[in-house]
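All protein chains but one are shown at their positions in the complex.
Then we have chain A:
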């Protein structure tokens, strides 16, 4: 379960990162040509301060319409455009290494001259403007735990070593602290009861 928990915490972290941009939508219907094809213009933005040192390279980001029907790339300013999109409900996905983007449901309205409405399908958040930001950064590798004395001590081998140290060094000390006469009487008692004792096995007691 650990990976899941980690990713949800990352998610929470990144929701905070998403700075909100609220000004009215970029609905750019194509002016001439056929009546029923429109243009979807949007923007991909990656927060500048990333936790992991992934250099956000726009040149490796792809924007995909309807699961591969159209593929486009980002301009240097992060904008992308799909041309000749018919009215209807479409799906836009952004693929960038190191980031996870929610797919976006995009409704292109025929009645309102190609007005675009967008909703993130993962969080069901509707966007007033088609600005896509990653839900979370993705780390493809496990992080190595840094060297830690406690971690070694807690490991099974560490515990074994610890126990042995206790037995070897502390037990004789305990024995030494007992008064020799008391010890003798105790041993006598035990012998009379005929119960083999631990102290009789120890070399120090002899």
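We adopt the following convention: a residue touches a chain if its C-beta (ideal position, glycine included) is under 8 Å from a C-beta of that chain, and two chains touch if they have at least 3 such contacts; residues count from 1.
Here is the rule we use: contacts and distances are computed from a predicted model.
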Protein name as given in UniProt for the chain not displayed, "Prolactin 2", "Coatomer subunit gamma", "ALA-interacting subunit" or "ER membrane protein complex subunit 1": "ER membrane protein complex subunit 1"
Residues belonging to chain A that touch the chain removed from view: 1-4, 7, 33, 39, 58-59, 62, 64, 66-76, 81, 83-86, 88-91, 93, 95, 97-98, 100, 102-103, 105, 119, 121-122, 138-142, 144-147, 157, 168, 203-204, 206
